[in-house]
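With one protein chain removed, the remaining protein chains of the complex are shown where they sit.
Here is chain A:
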Amino acid sequence: MPIEVEIVSPEKVLFSRAVEMAVIPGLEGDIAAMPDRAPMMLLLRGGVVELYENGAVTDRFFVAGGFADMTATRCTILADQAIALADLSVADAEKRLAGLEASYDAADKMDVPALDLLMAKMQSARAEIEAAGGEAVKAA
């Protein structure tokens, strides 16, 4: 029995199909969404969502943080930003990371919430570089 997976960004629906399993980058570790699991809501970190069909990965999407809402039959991923892995650009992400690191250094070290936010953004940019780089190597 498959599970309905939806990947939604604020601007549009990127993916909506029934698959066998979806592996989601949760804040506290990867989680697999499969049919008949207990309902769960989780925060996402920047990372790659992998969709499995017949025991193999069919699609990969990079998500830059967000939320996921899983029930027994359905899994909705609310991504802050979602990009198909093939469309990622290492150069873009590296530029963004450099900018973030600069603002992190410049930031007020007492302002903990702001620092946390910057940390999360940096983590997401690093994950993006890794995801883009991984794909590039595989393609070569």
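In this section, contacts are C-beta pairs under 8 Å (C-beta built on N, C-alpha and C of every residue); 3 or more make two chains touch, one makes a residue touch a chain; residues count from 1.
In the analysis below, contacts and distances are computed from a predicted model.
> What does the UniProt entry say the missing chain is called, choosing from "Sugar ABC transporter substrate-binding protein", "ATP synthase gamma chain", "Formyltransferase/hydrolase complex Fhc subunit A" or "PadR family transcriptional regulator, regulatory protein PadR"?
Of the names offered in "Sugar ABC transporter substrate-binding protein", "ATP synthase gamma chain", "Formyltransferase/hydrolase complex Fhc subunit A" or "PadR family transcriptional regulator, regulatory protein PadR", the absent chain's UniProt record gives "ATP synthase gamma chain".
> Please pick, from A:Leu42, A:Val63, A:Leu85 or A:Ala125, the residue that touches the omitted chain in the full complex.
Checking each option in A:Leu42, A:Val63, A:Leu85 or A:Ala125, the one touching the absent chain turns out to be A:Leu42.
> Which positions on chain A touch the chain that was left off?
Residues in contact with the chain left out: 6, 8-13, 26-28, 31, 38-43, 67, 69, 71-72, 76, 78, 80.
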